[in-house]
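Here's a slice of the assembly, chains where they normally sit.
Read from first to last, the chains carry the letters A and B; within each, the first residue is number 1.
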């Protein structure tokens, strides 16, 4: 009954330098580009290890009690269950802060509420991607409030904030995508020199957040890859994020190319990520209208945006486009708009999606472990040592 | 502090042949008649053992983490808390999939969603009894989706599906009823030759599902009992289930009798189960109207159905009817329509119900353990061995 971890696990564990990994102790995870390459590598390594340990039937639980608080400002199945699974895996009870049931909207300040709900809270996962300029700001405000509480003896522990999608970045998604790529390519180092095409694609709906493409170009440009961003005229991302991606790509020995041709982006690519989003300009106007509560204005904007989208219905990931790639792996954060399946015409041709369907499921399957790794590294002072102790645990009772 | 299990527990444990019990490993529990008598006996035995273990102050927890997913398409107190209790007992965190909060309704396929929410899911409990032809089909579709996910390496474990009530069967209810009967009669064998009357009863409401009476006649006909089904003309069940009950009764050495007289059904009966349901024909028309979203049609149908019901207001379980039985035990899945208590006139006379009220509570009290036993047997490869290890656990800290 003595479990012997596989060699790959032990090697990964050796690669996890406790000193580097420790640098994430106590810290929030808001933007991937606030973290060093070594810190990102630690997240990927711990996520992979937690998955192997769990898949091998050993429990990586590190908490006996404690809360993981979920604040979702938007409907969500996948991200909600990813956070729930991550918290559960580590021993935390996940609790939604349902703002319709609470008094948050009734004049309480964020500062006060944040402390009132955090006496046993170890981590706060937030999804707030509706308004440009709001989500990231809210996360920082909440983090500051609970850190004041900890400093002043109100809270015995620091509840760290994990960004589950904001207006700027979606780091749990992009890191899950990256872990998927490393498994496919055979390691993070093997990604250098590879080409990834992040492309806009047509969707019959509107208002999809910018944080997925921004998260992808903001992360994939760190590891020597050639990152291509393709979209029709007028569908640009937040300019600062595009500039960041260009700078990072240059620094890492890769490149960053912008193009208005999906075909050009796909040419010879190793990975393709065709996905719809709303243009930055539209999102800015939408944010203003939402804040003003201008219903008529929102309806007019939606009609205008859908009309604009419809002029680019040919931005579809088709078999013939896939033929231009280097037998590329298709990526998607799900759910995809699949032509003839979930809509008449959408982001991807049905046969392409079906060929990669299970791959996209596996891609999504890394997300709970990425989130768990972020929590683990923020909460465990000596990660490698604790992982070694977990690996020496007995197999579960029911085996 | 060394716990010594009582003799009855040890005898029950010995009766649990690991080889037979193991045959439920990895399997869904959708219809009781898909299972062999030996498998049903294993569920009853494990349910009884889990209850004794827990009542004795020992924790039968077998999971350190993991999710039990609840999908309820209908309001429910009792079944919801039964599933919650079963999951909690075994160490699973129970999570509702609230379809109003998720994107399930927004074009995602069941197949995709099923996998996205199952990375840590050990069991999925589903209640879907609103539409004829829908609930059972949905459960099979969901099961197929997660089994594909497991086969293809998306999910590390098989999330098994437990039917918490569908359009055809309600096995967690009927098995809880059966466990109650065995406790009353002194064992499963003692039920052979006994008579049970499953009778329609008057209710001032309409549209109660068919799955309770179907589940009862589909299960009780397996063990040599004389099963009587009584209802007014036109209140029949799904014909295939009635035929199944007749075949099973004949094969098990019992009998199956249909009658349109409540008095005849009660005559000399050992157990009576008077309970309202909507006629099969009405349910078929209702399903069509619901699917068509025909509000006016539904109103007309309700009026018609209530008028039909009112012609049978004399189908009430009264003291004088109870006198015709062999001092029968009264059964009900709760809540009952009690004349003069929860409605003017209903399924049962108040004095009859009050005499059996605590018995019906005890009957309901088996349901969490039936569900836990279904999960246990689907998840534990060597049930008897694991139960022995549980029995050797120390008493809880707080004692």
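One rule holds for everything that comes next: contacts are C-beta pairs under 8 Å (C-beta built on N, C-alpha and C of every residue); 3 or more make two chains touch, one makes a residue touch a chain.
A quick note: this is a predicted structure, and the numbers were derived from the prediction, not measured.
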item: Subunit number of the complete homomer, 2 shown here; value: 3
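As a convention for this text, only the chains that are shown with their structure count from here on.
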item: Approximate Å spacing (C-alpha centroids) for the pair chain A, chain B; value: 41
item: Touch list for chain B against partner chain A, complex; value: 61-67, 93, 95, 97, 101-104, 106-109, 112-113, 115-117, 119-120, 149, 152-156, 379-381, 386, 389-390
item: Contact set on chain A toward chain B in their complex; value: 54-55, 59, 61, 75-78, 80-82, 84-85, 88-91, 93-94, 334-335, 341-343, 357-358, 361-362, 364-365, 368, 396-399
